[in-house]
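Heads up, one of the protein chains got dropped from this complex, but the rest are sitting where they should.
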């Protein structure tokens, strides 16, 4: 075990997995010489060579498209998209090929590629460095999605993604890249996809969250300590979703507030609410509330705090729910 | 009034709107010389000239990207994407520019463009001619989405979209392009965005649907006539969503089944379920059920019927709901 | 930086016209090879013509016709070794036949039946790529990845003139140049993208002129001349194998058939030009060349055509004999480890279907 920041845990996972499996390679813009704009890939080029940590041309569809071909040649590419909103040029390859190619071969070929990217807001950045695009990915068949909120999970989920035979997208909450710090197991460490984590136990309300919204939900739970006992469920994996843990928690508390940075309409909180509306309807003692980003462009950073879910908004939702 | 097929109503709307407003132009692959692979744009080039019905290069991001520039030059471009799954290369322009540019100018410039495309399955077509991509669009801030299910609405919603100062995406259900036939008002005809339509009145269950799922829901309602009184709500507009009509209907029936062709996870049915779970929780007498496409690639057409929502699946859902 | 020559102006040709333009020949191609190549052409032609008939008879679905594209397909593939990979567009749907894929497999694809979906590694033929140009980066990635592994495998990808407008073409070609990938970018320039003429597709003087922008040679060849196509591709493959990177081949022809069975080109196409093209179609051209050269006789022609027809007859029978697909297949193969929700969905579907 050693104390690491979240982004360091990502770097650690890459070192361990590239060491372990000579068919794993890292590719993306500025991942090599620079070691990534967030230093997530620092040291890889020096250690594993320029062929296994590849500075690509500035072309996201090209990155993901060639990664599909690399899989067919026997590689397990880990593609970095430099920022959330710069991954959109690759959506075409994602939807029409990454998510479909295994099916197209009737399961005869695997496409064990990983897409990882820093995502989310709150970092006082220029336009389009703040998106939470998970809906575009999780809605796409054939693609799995995981989002860590702790350094240990950042390492373990990425390792799981690299070893998984299916394409997996890992969104890394850049807001907490260098604030989330914690114990990370040394060497090989795998956190299986599809298992949620109870980040905090409680009995009155379940706060469902993932990524940077987990520490926020924890802070909100703390702030509410005198009023309500909040359980915080860190989904970790959006697809496969750990429905059992979700239903168990809401079955116990009878109330759910789902927190997500992304714009509300068809965001993942809607999926969570829909699962609850289908499978927990008789457990629910009140409405399922969503605390989310809004259906507007992510704003200029001087007012981004008004857009991002906040402790106040979560607390307000919990209070409303408890007052019903 | 005259009887028209749905695709003819689209063609009619384009003729009327190009006639009415000299700044409207149509652009896309094969929309000119050929009049579109579904003939939706037939006759426009002859009538309005090659400058207002433009055969573009085969480049969807180029189509949408230049359309943004055309707006800045004072045009109202109506962009055809030839098929649902071929619109994905344009998602980057959609998310990063179409949905954001008005905001970026602080409301000083409008981007009154329209994207229209045939969408959906059931047509015995080769791979990737069957997608229902509305989630990718409706999740995107700054973008409105409407989906007609009748010829009259196909004309009226498209006209509304063309006149709307905001970017609007119209998905046209290709499955019923030449089976849905009905009275269409002559000349100018506008159906405002944001107003759902009760396609059939009922009291026990609300079937919420849009596009080609509306006639399906109607058939299911008919098949269930002896067992249940089904209301069919045709949303018509996904964004803005007519929450009032939705809540009124479910408030009355106490039960909802939401039908959608798209893969389930984060599909629009999830949004409908989430709205109900938040705003109608105490009206609901049972779970909100979703009858949707699955989280798998749209299949080869010999078994596509097993993927598409069917009368049987809707009936099953209604029966389950009523048996609770 | 490797030296890049400007794209060629004229079209390379080998086959003469029996009159003013004399027949050439390709070094290294003896009678056996020439016959094998001819057999491939006839196989593709027969497949195509029969498919149109099967479509009319309702035995296959919509079908993308490749009539008069056979020289590009057969000539290009003939320059490859079995270990080399082909990345087809939908226009090359039957390219697997040249790699021993059963006719029934390809017909099944067009019948929307699961048995039409093959394992690329079995034939070294990637899946049919329906979205335009998106297979190009796959071919590039495959070639680059193979070279990285020290494997001697070249990738060849087919695409149309329209495809060169897509960002995917550009990004794939850019990667190919930078990675010096052993890949051949083979462009079938049939002058049309459905109803869009080349002049509305690009202002480039020739498509091969795009090559220099990616730091690769651009070759122009008569797409109706299977020997010229073969020769040009062989050159490109040799470059690739020698580690000299990618080559762009523009094979020039004219689409003489509808885009697909659903298309009526009479609205937009130059019908006179189509007639000229039909007269000069590629299988006949090669056939006459071989007859002139005495490699082929009329009797052998007939035999080879009958063989191909026989293959088709068996193929369609086999395809139609496939048992109906189990609806449960909807849930197969999307994931190696599917999310648990899929099992519930399958159970629900089975229940609803009363199974």
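For clarity, chains are labelled A, B and C in written order, and residue numbers in each chain start from 1.
Everything that follows uses one rule, which is that a contact is a pair of C-beta atoms (placed from the backbone, for glycine too) under 8 Å apart; a residue touches a chain by one contact, two chains touch by 3 or more.
Everything quoted here is computed from the prediction, not taken from an experiment.
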(request) Tell me the shown chains the invisible chain touches, ordered by label. (result) A, B, C
(request) Among C:61, C:75, C:88 or C:167, single out the residue that touches the unshown chain. (result) C:167
(request) Give the residue, chosen from C:69, C:91 or C:180, that touches the chain omitted from the document. (result) C:180
(request) Would you indicate which residue among B:5, B:48, B:83 or B:101 is in contact with the undisplayed chain? (result) B:101
(message) Residue by residue, what part of chain B touches the chain that was omitted?
(response) 25, 51, 56-57, 59, 61-62, 64-75, 89, 92-93, 96-97, 99, 101-110, 141-142, 144, 164-166, 194, 239-241, 243
(request) Write the list of chain C residues that the hidden chain touches. (result) 1-2, 4, 6, 165-171, 174, 177-178, 180, 199-205, 209-216, 245
(message) Which parts of chain A face the unshown chain closely enough to count as touching?
(response) 29-30, 32-35, 37, 55-59, 61-62, 85-86, 88-89, 124-129, 264, 294-297, 299-307, 310, 312-313, 316
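Basically, only the chains that are shown with their structure count from here on.
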(request) Just say which it is for the chain contacts: an open line, a closed ring, a star, complete, or other. (result) complete
(message) Please tell me the distance, in whole Å, between the geometric centres of chain A and chain C computed from their C-alpha atoms.
(response) 40
(request) Using mean C-alpha positions as chain centres, tell me how far chain A is from chain B in Å, no decimals. (result) 30
(request) At least two other chains touched by the same residue of chain A: list those residues. (result) 61, 89, 92, 96, 99, 103-104, 141-142, 239
(request) Send over the residues of chain C in touch with two or more other chains. (result) 114, 117, 130-131, 167-168, 334, 339, 341
